[in-house]
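Single-structure report; data block below.
The complex appears here without one of its protein chains, the remainder shown in place.
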Amino acid sequence: MRQASTILSFETPGRGVTEITRTLAGWLAETGLSEGLLTLLCRHTSASLLIQENAAREVRTDLADWLDRLAPEGRHYAHDDEGPDDMPAHLKAVLTGVTLQIPVIGGRMALGTWQGIYLAEHRAMPHHRQIAVHLIGE
Amino acid sequence: MRQASTILSFETPGRGVTEITRTLAGWLAETGLSEGLLTLLCRHTSASLLIQENAAREVRTDLADWLDRLAPEGRHYAHDDEGPDDMPAHLKAVLTGVTLQIPVIGGRMALGTWQGIYLAEHRAMPHHRQIAVHLIGE
Partner (left out) sequence: MRQASTILSFETPGRGVTEITRTLAGWLAETGLSEGLLTLLCRHTSASLLIQENAAREVRTDLADWLDRLAPEGRHYAHDDEGPDDMPAHLKAVLTGVTLQIPVIGGRMALGTWQGIYLAEHRAMPHHRQIAVHLIGE
């Protein structure tokens, strides 16, 4: 049994999701482990991680719009000194979550056919984001 | 230290939650491991996993109704080619999440007295659903 870990960096284009499945699969292949558990932690409080549909692009648009409706910008937040998009970004990060775990079976992440792993940027502007990645297995 | 993994299949009756705690406990017992970490990944984008109250049935009804209010059907979604219940189902899966981790201590999942593990079906019709299950421990 063996472990591997790293910090991966991503540049986001601002509000919306970026698929990171392929980057993770590449790192996984480099470790040489074929059975185990992959864990991801987004190291930010206004970006997050989620697993969703990798086929229809409209699903991602609808998702971003829905998050805007659930956590709208507005004058009702006490925390407003980092811009109107900041507090909604924290709330969206809480709703979607910052950690994910994926079993690795037969050398591959055990995702379903239509599942992709996404880094969700909740701030309006582009950001540099880090994800801590951990793998334990053999 | 040792690992075990499998893909478990479930038939859901359509919208609502199905308790899977007993099935998981049965699989756990078969592995013979008594201390470790159990990880679940729902391999779908319109079904999900959650841990909730296993006593009062009304909690599950209220939960389904609340999810309907937060992610209602409607004509405002761009993704509408798989039926009116499809995009709300994706949103509910994002809100509730598709991965769960449960420490195993003394041969049992370390759940609280009132906690059960549920597979949440967010589509209106019955579906065949798969959960990837991973255990590492000794």
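Letters A and B mark the chains in the order given here, with residues in each chain numbered from 1 onward.
We take it that contacts are C-beta pairs under 8 Å (C-beta built on N, C-alpha and C of every residue); 3 or more make two chains touch, one makes a residue touch a chain.
This is a predicted model, so every value here is computed, not measured.
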Review point. Of A:A29, A:V94 or A:M125, which one is in contact with the hidden chain?
Key: A:V94
Practice item. Tell me which residue among B:P13, B:G26, B:G83 or B:P103 touches the hidden chain in the full complex. Key: B:P103
Review point. In the complete complex, which positions of chain B touch the hidden chain?
Key: 1, 35-37, 50-53, 56, 58-59, 61-63, 65-66, 70, 95-97, 100-103, 105, 110-115, 136-138
Check your understanding: If you put the missing chain back, which residues of chain A would it touch?
Key -> 1, 3, 5, 7, 37, 39, 41-45, 70-71, 76-79, 81, 87, 90-91, 93-95, 97-99, 101, 130, 132-134, 136
